[in-house]
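The next block holds one structure in the form of structure tokens; read it before the comments.
A single protein chain has been omitted from the complex, and every remaining protein chain is retained in its original position.
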Amino acid sequence: MIIQLKQEVSDSQKEKLIARINEIGYKVTEVKTQMGDYLIGIGKTEFDIRKVGHLEGIQDIHIVSDDYKLVSKKWKVKPTCIDLGGGVTIKDGDMAIMAGPCSIESEEQILDVIGHLKENGIRMMRGGVFKPRSSPYAFRGLGMEGLRLWYQHAKAAGIKIVTEVMQVSQIEEMHDYVDVFQVGARNTQNFNLLDELGKIDKAVLIKRGISGTIEELLQSAEYVFSGGNEKLILCERGIRTYERASRNTLDLNAVPILKSKSHLPVVVDPSHGIGIRDFVAQMALSGVMSGADGIIYEVHRDPDKAYSDGQQTLNFAQSALLAEQIRKTFAMRKSFALL
Amino acid sequence: MIIQLKQEVSDSQKEKLIARINEIGYKVTEVKTQMGDYLIGIGKTEFDIRKVGHLEGIQDIHIVSDDYKLVSKKWKVKPTCIDLGGGVTIKDGDMAIMAGPCSIESEEQILDVIGHLKENGIRMMRGGVFKPRSSPYAFRGLGMEGLRLWYQHAKAAGIKIVTEVMQVSQIEEMHDYVDVFQVGARNTQNFNLLDELGKIDKAVLIKRGISGTIEELLQSAEYVFSGGNEKLILCERGIRTYERASRNTLDLNAVPILKSKSHLPVVVDPSHGIGIRDFVAQMALSGVMSGADGIIYEVHRDPDKAYSDGQQTLNFAQSALLAEQIRKTFAMRKSFALL
Amino acid sequence: MIIQLKQEVSDSQKEKLIARINEIGYKVTEVKTQMGDYLIGIGKTEFDIRKVGHLEGIQDIHIVSDDYKLVSKKWKVKPTCIDLGGGVTIKDGDMAIMAGPCSIESEEQILDVIGHLKENGIRMMRGGVFKPRSSPYAFRGLGMEGLRLWYQHAKAAGIKIVTEVMQVSQIEEMHDYVDVFQVGARNTQNFNLLDELGKIDKAVLIKRGISGTIEELLQSAEYVFSGGNEKLILCERGIRTYERASRNTLDLNAVPILKSKSHLPVVVDPSHGIGIRDFVAQMALSGVMSGADGIIYEVHRDPDKAYSDGQQTLNFAQSALLAEQIRKTFAMRKSFALL
Partner (left out) sequence: MIIQLKQEVSDSQKEKLIARINEIGYKVTEVKTQMGDYLIGIGKTEFDIRKVGHLEGIQDIHIVSDDYKLVSKKWKVKPTCIDLGGGVTIKDGDMAIMAGPCSIESEEQILDVIGHLKENGIRMMRGGVFKPRSSPYAFRGLGMEGLRLWYQHAKAAGIKIVTEVMQVSQIEEMHDYVDVFQVGARNTQNFNLLDELGKIDKAVLIKRGISGTIEELLQSAEYVFSGGNEKLILCERGIRTYERASRNTLDLNAVPILKSKSHLPVVVDPSHGIGIRDFVAQMALSGVMSGADGIIYEVHRDPDKAYSDGQQTLNFAQSALLAEQIRKTFAMRKSFALL
């Protein structure tokens, strides 16, 4: 159960509310985000709204029985819009495109990709400066130095930065240089990291876990939201199955299901989703048709020389064509009625 | 290794060829289909074409090291076209639509669905008369009686029949009434059934196994093909994973991968693929964008009263809209260049 | 709901019972096995036993809400004992050992293995004469000729035959030569085959599907049982997961779960369960400790020369040692109390 409090709620009103809910046998967690103040009540019996509805300080009450409450569509019917400033948004009814290399490799590469994005009207650049690698002996990224270089050029070009944060201690140092913090598929259930990302005012893109369920993705988002940060984006990137012909199994079923359960925007990552360069475009366009609010993919001037993930990375010509096709496909989807 | 024989090859030429291949240490299987005569050689060393290339009776030789040979694109670059007659085809570069109820229930229902299909320009009707059910106490279909009724009305309307065959003994009795024999997901590796379907001259649609790999689907097709029947259609219908929010996990990655490996047409079943009526349309259109040559879905006048699978079945209005959107999406896909 | 009928029930009593159950809104299926006569009622409301309990012809009534009813422990508390004659049984509280080659290859091999089994007190021999192979070009077994040879020598040695039946048409020809019909992992949901096996009086060992759930295995057993054959054995043989270091993932959890849900005996196949010869023994002994009523494994005089599955087949020395360790481990398990 979620009680959305009035903006002008007084402390004594809140205390009375909490006491009353406790009396009914519900445990209360107070959640303050940058946009509102909520009381989350958890209990085992059915909740009778009439028992608190008359108290002061309440804006609205919602019965939500899912394990994820604040990210549920059941109380917030209006979709969440993520506004990165400068006219760049990720939201329902629109098509965000995020593209860039797997790893940030050098200043030259940064400029190269930014040039490609600008030419194609893409306003968000993805790339890794801290790389999670299953082998300790592999390239682990350029780190803060790479991020600062990237920031300098991205800012000048009006491009927003989407990049992975791997641990709590990085949040502070990365904060000023990042527009969207990405939580990787291996960190989807790193609850301390999620807690800390709940305390900042930057957008957070959460990738579905390598074998995470749709419900677990929503619960991970609930962590960040209940920590205070409402600026969340969900990302389907393929799951682990027994199939070996592709790197992961892109689960596009997740897109309409997530959209029906949550008010948060959903993006699709076809590069990791299939892991084979020649088929990334088909999967991206399939993702558009499944109802995604955005596509995030990997691009590099010379994929075969990329430091990582080259086999699933598009070259500039492929990327330019794909961006155009994504937009056309999205325009057609928008024109379609749903019954 | 595949040796395609000349149409006018003599028996003595063939014997010489086989003897020569055996000498090289390869095991030979002769395959005669309605369209050609092949020698399949299986061996452990690399095959040196020059050692047989000069012999008589050879049309063409292809080195194919996959476990599936005859269905591989490596020797047959031209895509297979399945022609059901009356202008109804399933083929690369086209968009076949197959729709109908999960179960054939009554003459009234047959006429009802046929009417709906005709109105919407759909020429192939799916439906089950023998139903595989995990519980022995559930409805098992109308059987041959239902099929004969269906055939009578479908024929009159110029509609082709796609229906599941569950066992060898049914093939003969069903044969004259069926245009496309469907092999269900639980029978994908029923090798005796596949063997027998190799001996007939009707098209066969093979569904991917409930947890079958892409390679196993191709090997199952190889069974039918090597039995003598080249009229094969592959079908992605979702696989079993740990995810519980959908009935199956529709694996659209399989579409471009199958299309790149085989010359056979590939269709997508979004109804079983997601199992939730409200999202079937999105998954169908995603399937179109993934590169499918056709879509097969479930439709019923009153899905909530359907004998089976109602929760994933579209009503007539939804189906009419979807058929139109499938065609528009396909037209757009066709207009797209690929790099 | 299951109504077990009295042995001397009259037709009119049965009709009255069926009519009454129909009145209550339940669908009735009558099941006659070699051991009893049952009415299975399926309905959506809770069943009130008092509404039929007074009628004549009833031996006992059991409320069973699972999808599998006749194989459930809820109505039949006493475990099923499979008696193959000659003192060979498979039953709860005992430890059956079945061993033999993957494929029956020759008379010499048959004699060889029988000799090994006799020396080690093993009374059941497994082996394939019809082999399901994913490639149509692979060795498919010696067929009926091999079975007849095998039967002749097995009978003389007092050894029971466990072998796979792949299709309905084989049942009749194999019938007289087989003690236990095995349903392979690719046929667990071949419902026609299960139906037909319900009509015979030989024991049936059903392997869990390659990605079958525990519940599906029980439902497949229900098919055979409701067809009339109560002589059933369930077999855990590993499931398909994402893990690639072993051939399958042996799911020993399934053993106590199956034993708690059903009155049927459960055996474990460690050879397919792990697929690596060096570790078959550990998995067999783990299977014993998990509560299995039997172990079925592959053995061959010279595994590296076996026609199939050599990499998971024990040699005679390994097999002799394992049989002894299985018995010792089982004896210890039997001595353990459970809380």
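Of note:
A, B and C are the chain letters, set down in written order, and residue numbers restart from 1 in every chain.
Everything that follows uses one rule, which is that contacts are C-beta pairs under 8 Å (C-beta built on N, C-alpha and C of every residue); 3 or more make two chains touch, one makes a residue touch a chain.
The structure displayed is predicted, hence computed values, not measured ones.
Remark: the omitted chain is touched by one listed residue; of A:I61, A:L111 or A:V168 this is A:V168. Although one chain is not displayed, its contacts with chain A can still be listed: residues 27, 29, 40, 42, 67-68, 132-137, 166-169, 186-187, 189-193, 195, 209-211, 216, 219-220, 222-223, 226-227, 240. Mapped onto chain B, the interface with the missing chain covers residues 211, 240-242, 244. Although one chain is not displayed, its contacts with chain C can still be listed: residues 211, 213-215, 239, 241-246, 249-257, 260, 273-274, 276, 278-279, 281-283, 285-291, 317-318, 321, 325, 328-329, 332-333, 336-339.
Just so it is clear, only the chains that are shown with their structure count from here on.
With respect to chain C, maximal separation of chain centres occurs for A (centres as means of Cα atoms). In terms of Cα centroid distance from the overall Cα mean, chain B ranks first.
Put simply, the C-alpha centre of chain A and that of chain B have 38 angstrom between them. We define each chain's centre as the mean of its Cα atoms; on that basis chain B and chain C are separated by 33 Å.
Counting partner chains per residue, chain C shows two or more touched chains at residues 211, 240.
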